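Excluded from the complex is one protein chain; the other protein chains are retained at their positions.
Just so it is clear, A, B and C label the chains in written order, and each chain counts residues from 1 on its own.
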Amino acid sequence: MADTAVAPATGHDAHDDHGAHHTSTGLSNNKLAMWMFLGSECLLFGGLISTYMLYRGRHSENLGPDQVWDIPFTSASSFVLLMSSLTMVLAVSSAHRKDDRNTKVWLMVTALLGALFVAGQVYEFTTFYREGLGFTTSLFSSSFYTLTGFHGVHVTVGIIMLTSLVGMIGKNRVPGDKAETVELFGLYWHFVDVVWILIFTLVYLIPA
Amino acid sequence: MAIIERPTDTPAVVSPDAAPAVATPATSYGVFRRPVETTGWKSWLFTIDHKKLGIMYGVVAMAFFVIGGIEALLIRLQLAGPDGTVLSADAYNQMFTMHATTMVFLFVMPMAAAFANYMVPLQIGARDVAFPRINAFGFWTFLFGGLFLNTSWILGGAADGGWFMYAPNSSVAFSPTNGVDFWALGLQITGIASLTGAINLIVTVINMRAPGMSLMKVPIFTWMIMVVQFLLLFAIPVITVALFLLMFQRSFDATFFSVEAGADPLLWQHLFWIFGHPEVYIIVLPAFGIVSEVLPVFSKKPLFGYPLVVFSGAAIGFVGWGVWAHHMFASGLGPISVAVFSVATMAIAIPTGVKIINWVMTMWGGKLKFTVPMLYAVGVIVQFTIGGLSGVTHSVAPSDTQQTDTYYIVAHFHYVIFGGAVLGLFSGLYYWWPKMFGKMLNERMGRWNFWLTIIGMNLTFGPMHVLGLQGQPRRMYRWTENRAGEGFFNIGFWNLIASIGSFVLALGVLMFFVNIYVSHRKGTQKAPLDPWDARSLEWITTSPPKEHNFDRTPTVGHLDEFFHRKYEDRGEGDHHDYHQVATAEEIVAEEEAKGDSHIHLPSPSYWPILLSLALPIMAYGVIYNIWLIAGGAALALLSMYGWGMEPHTAPDDDYDPPAAGTELEVAAHG
Amino acid sequence: MFTTGAVASLAGTVAYGVLAEGTMGTIGLVSATVALATLAGIVIFTRDANVFADEPDTFDGAAANAARPGASMWPFALGLAVTTMTLGLVTYPAIFILGAILFVAGIAEWILQAWSERASADASHNAEVRSRLAYTAEMPVAAAIGLGIVIYSFSRVMLGVPSKTSTIVAFSIVATIVLILGAIVGAKRSITAPKITALFAVSGVVLIGGGAVSGLNGERHIHEHETTAYIAAKDECGAEKTYADKHASQTVAGKAGNAEVRLTAAGTLVHRKPGDETDRSSALQLPRSNANNLLFRNDSDEERRLVIDLAPDYEGSPPRICTTLVDPGGVQLITVNFAVPSFAPEITDIGGYRFYVPGVSSAELEVVVP
Partner (left out) sequence: MSSRTNHDRTISDGSHDAHTLDRVSAVNPRRRRRIPGIAAAIGAAIALSACATDAPQDTWQPVGENAQKIHDLQWPVFLTAGIVGVLVFGLLAVTVLRFRDKGQAMPEQTHGKPVIEYLFIAIPAVILAAIAIPTVGVVMALADTDDTECVINVTGQQWWWEYDYEVEDDGTICGFAPTAAEAAPIVTSGQLVIPADTKVLLRGTSRDVIHSYWIPRLNGKRDMVPGRVHYLRLSSETPGIYAGQCTEFCGLSHANMRMETIVLEPDHFQQWLDNELEPYTSPEEGTLAAAGEATFITQCSRCHQVNGLVDDRGTDDPDDDTLVVSYPDQFVYSGAAPNLTNLMGRNTFAGATFDLLTDECRADVWEADPEVFGERYLAGVTEDCLNEIELREWLRNSPAKKPMYADAEMLTETDGKTRGMPYLALSEDQIDELIAYLLERK
């Protein structure tokens, strides 16, 4: 840990300056907090993934995982989510260039791609349900829907945050540093993407 | 830094069609006018001052302590004689479930949070925590979660599955009242509080230390709090998953713990104890921190082996993740797992032992003064050692299969939690009381308080060792003469002693409340600035501290900064000769004189408490009516946006705290 | 506005009465018309509806100095809401709820606007005051609605397309369009905000349209997947492969079952219990009324399934349980709950409990339930 205690003992000017946060590590509080939060989220998904891995083979006389998966479709939707990470990067870089217009544009595109992903998930769940895989059908189905559902909720919350951020940038109502705020959202978004890659590999690709 | 956050007028956007870059102070971009009261009930309700929140944490935790204590007394009354009839079987099961839940989640953890909130910013020379509004949110969420949990008593019965809530006994078929739902949702809510608190305090300690305070100069209490927050950060999500599974099982007919669907009930146990074991350290490490603060002060010596105590604290935190299955030695893990976890559990005794030895060595060669906080600290060493050694006896897995789920375990963890954590917290209360309230707690009453507590706890929990080794299982609403035996070790006699002891203990705790009354009567003296000849930063300010904590952000050169400002070593070579060069009053006066010219504190806010309020509403919704969830969610969403758009300080009401004796220049903003 | 509403409502009533012939519906609509007409009458009588049509001089000077209230869409929204709610009352509850939401939102916005316009004489300050409160509510609602439209419409479109393959195509096309449009807008700074808004509006309409068309067109038919429960009920737990056996699982992430039943390469069934690591071909004793988790391991070199017949016609118990076809070397979990003991007449009648493997006549294992 960088143990660099900056000494702002004399300067109150430093305090008033938004851009330069004087912290012991030089890392802004918000960013550090976001990293901590994401660390915590890792264990949340860790717990859910473990539950799923334990129960994936337990569906007794009901539908099993490989009987319902539509891998090509899920691959397409995974790709869309991955692309949204790319656009998020573009949004962050626009924000750092203080280009509000393109920040908004790329945030919106990210949100749209995310929404497409969620729509894909809704479609997928609907087909699974029609094929006979309800939430309470078996241990496998309960743990599958819980895991992917939690991820879906994370994406959805992310989208609402992104669109709101677009609105707030538009109305010029972002408290604090705009570029950093966008970057924080970006961190969250990338995390959600990475989790999906893990889920896609473990849940869909490895045969049960 | 958040506490001095305010908008600037520097345009942050170069886009040509953009309006004024950031709203100016004249045009607030919050929603409501900010609350600015500094006195009266509003100043408490909407406060984001870490000190006020700390005090509220403490008051609420104490209230829950009393509730949990009454539950314990009822349990002991029931077990005082054979075939007790004070409580029905059902009431008894609710009682011990809620006793444990209340004591762990609603007393010890928030009491530690009280000290963490109040002391950590002071100890590191900060003006507040990193995210003051999140701090307020954490407190209210904890309070509402605790109240929510306890409303189950009047809404059809509390949870009755034990605080460990093993599946499948927690399913609706086996626990048909809403008690378990209240339990699961209540813990989910308090979990949110702990998680936000953890992130907040970690960032605070890492990022907001005073200039010069490197990590190895951070006071030991703050260090332990940081370790605890990391434990919380990673433990809470695991229990969150478990509680979600339980909620889905009970409320939405999922099958996670339905054996008829092929479920494995051990899943719950693993998830619970992966959280539950770090939880033990979450409970006890803050008290270790307090003891490690108190002992050096009253020994007039620095903490022996400070770096080692820090590292052993971190090691306990780290190894604590690898021993959860020692709670499950009897649940049918394979012999390999049992052996591994058994050895790992023994390994964790090493850093724990290091702490005890370091405490004793701190006192060795010192100049010991047995004030009440010191008595409590020594009490911790003794009682915790007993708990630790009985812990070693059941780290031996085969031996544990004879002891687990008997009163021997009850004895063990009460020596650890009461003897370690609670006595430590009381030590902290006596030690920091003058700092927090400006009055000393009465020493005479304090001694009564201490000795009655110690005698009471040993009378209560000591006999439980005998009971357990004589084969009395836990969680039994009654015991019979048939299985009590005769002779010296008969179960009846020792149960009676334990019950009598519990009332002595209750009397001891009562003395604390009497002491508060006695010490705050009219006419009691104001506490001196530095009553204990203390060593750390929190004493370089007034008692109680001003709202902005320090007039000047202190610069730190030593681990025990305050001590080194007071004393000077004029000896040569191996000969030491310490002379007092300054009194506390002089040091504080100097700080005031050189106070920072303007200080901005974050303004109070409505949103944290509103957002917290939304959580129990949603939780009631899960139990009773799905539309309530929607209502709660709407309130939550509204609060989050209100919060998100609110600047950290109220532009119209910039607040410059007046400091006694010094004229502070009013902030000017162009 | 109320006048217009009353007229529209009257027209609606007549149309509904003629076309739908529902007594209750007609009564409801007539009531709405009467209510709206009454309101309209009051408004006209108090001249509240059209203050500025009258001479402004009749009002006192202070009011004249005040800023004119801006144009407002909320009265219209409120009227629309009332109409929708009425319509919902006689048709579908969902429409009523929609109307109710619109009603609440309209009232809230109207009050907010009215309140903020009286805040001060400074219009820009008033707008600021309004936005403080309004944005916190409007932004999340707008975000949620936008998200809802995309999710709902797009998922309907995908459910509507004729085949699984075309869902992938549709998905890819839409995503690519979004990406390309984003790139173009990002690169061309000449595209201004109104144009982007228009673009959004058009895509929104297209999306809703697509969703609506798909919804009306009906979803493509998705077959319910057959399961072994289904084939067992149809008395088809045979040696041959069924639809239920496609892509069946071959591993189980658990080991502590009550017993493992194994089909040996020699074509016999043996069992092995935890704590007793020897294969036995004698009767397998299992507790009654207990969810017995058994593992079936196929060590033969063909795909095989394990079957057991339970008590026929016994309440709460399926007549037969079978696994899917298990690959050579594969494992599958089977949970059997014996509700009736072996010595009960209904079981002795079927020759006792026994596991068997269709297609392998030598593979039989007696089960004793005490």
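Just so it is clear, a contact is a pair of C-beta atoms (placed from the backbone, for glycine too) under 8 Å apart; a residue touches a chain by one contact, two chains touch by 3 or more.
Since we're looking at a predicted model, the values are computed, not measured.
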| item | value |
| --- | --- |
| Touch partners, limited to displayed chains, of the chain removed from view | B, C |
| Touching residue (missing chain; options B:H99, B:R127 or B:K301) | B:K301 |
| Contacting the left-out chain in the complete assembly, out of B:W479, B:F562, B:Y620 or B:Y641 | B:W479 |
| Residue among B:V172, B:L215 or B:I455 touching the omitted chain | B:V172 |
| Sites on chain C contacted by the missing partner chain, in the whole complex | 256-259, 273-276, 280, 282-283, 285, 287-291, 293, 315-316, 337, 339-341, 343-345, 368, 370 |
| Touch list for chain B against the chain that is not drawn | 88-90, 93, 160-162, 166, 168-169, 172-176, 259, 262-266, 299-308, 330-332, 334-335, 338-339, 342-343, 346-347, 349-350, 353-354, 356-358, 360-361, 363-370, 378, 381-382, 385-386, 389-390, 392-393, 396-406, 462, 465-466, 468-479, 482-491, 560, 563, 567, 569, 576-578 |
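Here, only the chains that are shown with their structure count from here on.
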| item | value |
| --- | --- |
| Comparison of B-C and A-B (more C-beta pairs in contact) | A-B |
| Approximate Å spacing (C-alpha centroids) for the pair chain A, chain B | 31 |
| Mean-CA-position distance for chain C and chain B (Å) | 42 |
| Of all residues in chain A, the ones touching two or more other chains | 54-55, 58-60, 101, 164, 168, 173 |
| Chain B, residues touching no fewer than two other chains | 29, 261-262, 264, 641, 645 |
| Chain A-facing residues of chain C, complex | 131, 135, 139-140, 142-144, 146-147, 150-155, 158-159, 164-165, 167-168, 171-172, 174-175, 178-179, 181-182, 185-186, 189, 196, 222-225, 227-229, 232, 246-254, 321-324, 332-335 |
| Footprint of chain C on chain B - complex, ascending | 17, 27-32, 259-262, 264, 332, 637-638, 640-642, 645 |
| Touching residues on chain B, where the partner in the complex is chain A | 1-2, 4-8, 10, 12-15, 18-23, 29, 130-131, 195, 198-200, 202-203, 206-215, 233-238, 240-242, 244-245, 248, 252-256, 258, 261-264, 267, 271, 552-553, 555-556, 596-598, 600, 641, 644-648, 669 |
